[in-house]
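Partial view: only certain chains, each at its native spot in the assembly.
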Amino acid sequence: MRIVVTNCNTTQEMTEEIVRGARAAAGPGTTVTGLTPAWGPESAEGWLDSYLSAAAVIDLLRTYESPYDAVVMAGFGEHGREGVRELVDVPVVDITEAAAHLACLLGRRYGVITTLERSCGQIEDSLELAGVGRNCAVVVGTGLGVLDLGDTARTEAAFLTAAERACAAGAEVLVLGCAGMTGLQRVVGEKLGIPVVDGVAAAVRLAESLVALGLTTSRAGSYAKPVPKRRQWGAPPPGRPPSP
Amino acid sequence: MRIVVTNCNTTQEMTEEIVRGARAAAGPGTTVTGLTPAWGPESAEGWLDSYLSAAAVIDLLRTYESPYDAVVMAGFGEHGREGVRELVDVPVVDITEAAAHLACLLGRRYGVITTLERSCGQIEDSLELAGVGRNCAVVVGTGLGVLDLGDTARTEAAFLTAAERACAAGAEVLVLGCAGMTGLQRVVGEKLGIPVVDGVAAAVRLAESLVALGLTTSRAGSYAKPVPKRRQWGAPPPGRPPSP
């Protein structure tokens, strides 16, 4: 089974890290290909970045020509999943919803630990629309930016502090609220003594499950194929008319 | 990986059918063992049956001594999952929630097609508490009892009629609302042209995913281990005091 994992930003190192996490989670026989958008933000933090990222990721898949069986979208709380569902014929799993789906199976309420406080609202919205917001006790920020996550000792400490707040708010399970945290789940899970779900790993397994069961996105209603029309993906180079 | 699948009723044939469905969905390397409660209702239809079934299934697992890696509870809309989560140390997935989790990934709204109208409310409650009720457009009954499902032509026809109502209510994906419908998904899915999710298959794949990712039920808060105390499982035989 061939899964493509799309990074939500243009930072190649992050794609590689996500791919490592995805491969560690994938079943035997699954190949994981990481895709980095050709354009977009170097990290996605806030709505402006998220919308830029959404268009860039859709463009990435629109122009990607190798065959694959499922898409994992590795932008925690980022936009775009419904657009990708319209575009491709294979199952699409976003790591935000994926983590929440598994977390719901592990405790009565879950909490999300993310990067900057400004991302919390976006994540809440994403969970709500995915249909899994009800059992989310809280989304907590660590105050770290996406590109600060390289310092693992600091990240771990900030995560544990935020985790306390989440547990006090009723969380019985935690979710890593950023693709860049992938790999952290085991160590913090052991320290906290509660399950910690990584969205990348969760999404890979859910994508595999859908493929194995022969299931893909419904074309009835919301996620119908895009109507053919003129679309321009990014500003046309000066002096050239938009392509038809 | 060893998955035990618990039937919610005492009908051995239904256990066998469920096991067939579970095995068809399971990944390579997974063994599926079907367990039939030693007591309970011969089919679960309504709340009285559901509560009887819940206690019988918990008792079944309490006294089952072989090792296993995950539990799939095959009673659509039936009670008991939180009790089993307290009891066992491995992941527990109920087919009701499992089907809904996958359905949420396939369309913006899903619908459930079940047996008798009287079961609809119970299923709605189960989805709500599992945290996946938001995107459920409707739960529709076919008017068929659990034990009527053997007649596949009639079941299929009743399913298609109910499916129309579900789609009119906004469902873009359907869920088989009874373990006894397992196997129906492919044929009705093709006729309807939309994805149809079988809870047994979904639960097997979700259980495998949790095990593969090293995740199990949180012991913090709701699903702590049961406190040791005197419990009597069923009426004591006349002339014998309850066991301690």
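When the chains are written out, they are named A and B in that same order, and each has its own residue count from 1.
Criterion: contacts are C-beta pairs under 8 Å (C-beta built on N, C-alpha and C of every residue); 3 or more make two chains touch, one makes a residue touch a chain.
Because the structure is predicted, anything quoted here is derived from the model rather than measured.
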Subunit count for the whole complex, all chains sharing one sequence, 2 displayed: 6
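Everything that follows uses one rule, which is that only the chains that are shown with their structure count from here on.
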Intercentroid distance (Cα basis), chain B paired with chain A, Å: 29
Chain A residues touching chain B - in the complex, by the definition given at the top: 25, 27-28, 82, 91-93, 97, 101-102, 104-109, 128, 130-135, 167, 170, 172-173, 186, 193-195, 197-198, 201-202, 205-206, 208-210, 212-223
